[in-house]
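Left out: one protein chain. Kept in place: all the others.
Our next item is subunit A:
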C-alpha cells in the first residue's frame, strides 16, 4: 500500500492546534464541549473525593488500632542500639587542638544536649530513685499518668560534665569527652535485673595502643537499672536518658583511632552481624596537635 504521508506545512500544524484548542464549529475546547468538560470534571471531583474519603476512613480506622501508649509491635527493637554524642557526620570526632573552630560546634551541641541534665532542672522535675532497681510504674487498672522519671544529674558526669570547665569538655586540651547513650525502647528491661556497664576498646591492636588511657563517668561506665523501663514519650514525660561519658586522656595525636564501645548487659546481644549498632557503637577519634 502506498502510504500517503502528506507533509504538513507549519501553518497547517498551527491551524490544527488552534482548532484543537478551540473549535468554533463544534464549540469544543481541547476536544470536548463545555458540557463534556463539566461532566468530566464533576466525575473526577466525585470520584477522587470518594477515593480520598475512603483513604481517610481506612487510615482513621487503622490508627484506631494503634495505641498512644505503646506501639503494637516491637519485633525490630529487641536489641537497643548505641549512639555517641557529639553527633558528627560520619561518626568521627576530630579535634584540632589549636583550632578552636574545629571543636566549637561540638561544644555548642554538647552544651545544648546536656542542658536538661543540669542538676537544678533534674531536681525540679524528676525523682530521686533507688539505684540498682527498675523504677516500675505499673498502671494497675488506672492510667498512671504522667509517669515519673529518675534524676540523672549532670554532675554525675564528673570531668565531662562541662560545668565550669575551661577546657570545653577537654576539646581544647586534646582530651575529648565522648558521650555514649543507649537507644530508648519502650518497656525494655535492660540488663535483666543485673548491673550493666559500657566498655570501650580500640578496634584493632594498633587502635588499642593509640587509644591510650581513658576514664569513664559514671565510674566503670555503669548504667543504672533505675532508668528502666521507659514508658514512651507521651507518658514518661521528662524521661532522662542515662549517659556514659568517656574522656580520652592521651590519645596518640594525628592518628585516626577506631574506637568501639559496647554495653555489657545480660539481655543485650552485641554480636549482630548485620546491625553494626546493636548494643554497640563504633566511631573514629582523631586528635590533631601541631
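Basically, a residue touches a chain if its C-beta (ideal position, glycine included) is under 8 Å from a C-beta of that chain, and two chains touch if they have at least 3 such contacts; residues count from 1.
Quick note on the criterion: contacts and distances are computed from a predicted model.
Participant: With one chain of the assembly withheld, which option in "Sodium/potassium-transporting ATPase subunit alpha", "Serine palmitoyltransferase, small subunit A", "Latexin" or "D-2-hydroxyglutarate dehydrogenase, mitochondrial" matches that chain's UniProt protein name?
Facilitator: Options "Sodium/potassium-transporting ATPase subunit alpha", "Serine palmitoyltransferase, small subunit A", "Latexin" or "D-2-hydroxyglutarate dehydrogenase, mitochondrial" considered; the missing chain's recorded name is "Sodium/potassium-transporting ATPase subunit alpha".
Participant: Thinking of the whole complex, not just what is shown, which of A:204, A:276 or A:289 touches the missing chain?
Facilitator: The single option touching the absent chain is A:276.
Participant: Quick one: say which of A:103, A:117, A:135 or A:230 touches the chain that got left out.
Facilitator: Of all options in A:103, A:117, A:135 or A:230, contact with the hidden chain holds for A:230.
Participant: Determine which one of A:58, A:111 or A:144 touches the chain that has been left out.
Facilitator: Of all options in A:58, A:111 or A:144, contact with the hidden chain holds for A:58.
Participant: Looking at the whole complex, which of A:181, A:247, A:262 or A:286 touches the chain that is not displayed?
Facilitator: Checking each option in A:181, A:247, A:262 or A:286, the one touching the absent chain turns out to be A:181.
Participant: Quickly run down the residues of subunit A that touch the omitted chain.
Facilitator: Missing-chain contacts on subunit A: residues 1-2, 47-48, 51, 54-55, 58-59, 62-63, 65-66, 70-77, 80-83, 87, 89-91, 181, 183-186, 230, 232-234, 236, 239, 272, 274-278, 281.
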